[in-house]
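Okay, so here's the structure we're looking at.
All protein chains but one are shown at their positions in the complex.
Chain naming follows the written order as A and B, and within any one chain the residues start at number 1.
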Amino acid sequence: MILKKIEVNINGRDYCLDVEENLRLIDLLRDKLKLTGTKEGCGEGECGACTVIMGGKIVNSCLVLAFQADKSRIITIEGIEEDDVIKNSFIEEGAVQCGFCTPGMVLAAKSLLDKNLNPTEEEIREAISGNLCRCTGYNKIVSAVKKAAKLKRGGDGE
Amino acid sequence: MNELKIVGKSINKIDAKDKVDGSAIYPQDIYLENMAFGVTIRSTRPHAFIKVDTKEAGKIDGVLKVFTYKDVPGKNHHGVVLKDHEVFASKKVRRIGDPIAFIVAETKEIAEYAKNFIKVEYEDIPAVFDPEEAMKEDSPKVHDRDNVFYHFKIRRGDVEKAFKECHVIVENVYKVPMVDHAFLQPEAGVAFLDEDGRVVVIASTQYPHFDQEEIAESLGVNKEMVRVLTPAVGGAFGGREDITVQIHLAIAALTLKRPVKTVYSREESFLAHSKRHAMKMYYKTGALKDGTLLALEAKIIGDSGAYASWAMNVLRKSAVHATGPYYIPNVKVDSFAVYTNNPFTGAMRGFGATQVPIAYEQQMDILAEKLGLTPIEIRLKNCFREGSETATGQVLEGFVPLERCIEELKSF
């Protein structure tokens, strides 16, 4: 197997790695770096459990080859700070059940709120439309994102 | 009285923090030292005799062993009620997706590669996919027995006489399809031997204690020699009540004496676990002119697919719920669970109570229309209240707030 050298910045840390040429970004994160918060639910771009932020945009890490990520900045769920309002809102609003979709959902929500602190319900639903959740029925996730937006704007979240 | 600390309060889920952090561990997140990887070979035919040749695959560099039914130390079977699943198909496969072999190799890539070298020779035999066909005497038999393996009856009052007294009778056939749970975390697991030589199986399961028994039986060891650990479970909805990865992993870890992991793809996940029962429901419901229900006759046929799983419990529940939450004095219900060569069906949210409303509620709407009543009127007239007696003779005591619930709907 031929290896390819890549440089990536993941969660603020620079890595210089030798990767197999057909390795997917998700495999790099999980198998090599043990950043297992990124989940694989389908491997075909359908579920969003593998969502990471790459170059400021959410992508499915199952549909990016590791070598394509050369020179890019990546944020995974492990890169979200400890006391993040989105994460806390997810906990408090009951938006977490089995949790398998949660890392991807949190990152999709972050990507929305990074651009738009006052999203409408429709915008929230659109922003998480690439992330499937089989447990919650989405409503609590939507309220968690609303609450997080409000808190980030400086409200009390209620 | 002291103020309650928990009841009536919104409490954060105990594991929610780990889950939002991404630190909660699901079986696929476990990586152990010296861990081998297994992939499953599954049947691609619905009904066939098989001959399996694993020699070529076994010779590939990095392949540790290819397991088949011959390598099952104990009983080559499992199943939550009937032991009708095989750990690995021995002589014949009964559905697309039956496990035939388990290749364990140093890496996932090698195991996947070795898949191409497993030769399975299929000798197709007639298959049956329609449960009603399967009920016929001369239909192909999925197991060495009648395809109808469960028949539940409810008899109350005299339906024949009651139908004669009805002002309207509505007769229809309803069909509902199979449904997959599609829990978001595909099946995965890891097995290894602990310091005491016990087999430890880590898998997302709904029944660790049940799995323990089934694994022990297939390993031919005492239950005490098997530990089943349940880490985070990525959704289940009934779809993790049957064995999938557990026994294969346990056999491999015990034989190879090293940790073995397997992770299913989404596609394999669909093949591996049960489905919600497809049902065909024949309904005949009769009412008096004022809408009072008088009689119900129903025949409910559940497609169990190739294995029984929880079919008895599911079809019993369908029958018990066949009247819906409505009082009917004369009831005759027959429910059947039938083997076919379809994917096997089992538990899924509602356990048989989910399918029948499609039938009984539509019957109510059609009756209402024929009688010139509103859907709400006919339901209020017949709904269960405190003290109502169900078709199976249960008297509903305590709180039965259905009437209030229907009243609330009036404003919509």
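To be clear about the criterion, a residue touches a chain if its C-beta (ideal position, glycine included) is under 8 Å from a C-beta of that chain, and two chains touch if they have at least 3 such contacts.
Criterion: contacts and distances are computed from a predicted model.
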> Looking only at the UniProt record of the hidden chain, which name from "Cytochrome c556", "Oxidoreductase", "Twin-arginine translocation pathway signal protein" or "Xanthine dehydrogenase, FAD binding subunit" is the right one?
Replying inline: "Xanthine dehydrogenase, FAD binding subunit"
>> In the complete complex, the chain left out here touches which of the visible ones?
In response: A
> Which residue from A:R24, A:K87, A:R134 or A:K147 sits in contact with the chain not drawn here?
Replying inline: A:R24
> Which of A:V8, A:L33, A:V59 or A:I77 sits in contact with the chain that's absent?
Replying inline: A:V59
> What subunit A residues would touch the chain not displayed?
Replying inline: 2, 4, 21-22, 24, 43-46, 48, 51, 57-60, 62-65, 67-68, 70-72, 108, 111, 126-127, 129-131
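Please note the rule applied: only the chains that are shown with their structure count from here on.
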>> So the centre of each chain is just the mean of its C-alpha atoms; given that, what is the distance between subunit A and subunit B in Å?
In response: 32
> Can you list the subunit A residues touching subunit B in their complex?
Replying inline: 30-31, 34-44, 46-47, 49, 76-78, 80, 87-88, 90-92, 94, 96-103, 106, 132-135
> Which of the residues in subunit B end up touching subunit A in this complex?
Replying inline: 10, 12-13, 15-26, 28-29, 31, 181-186, 232-237, 263, 265-266
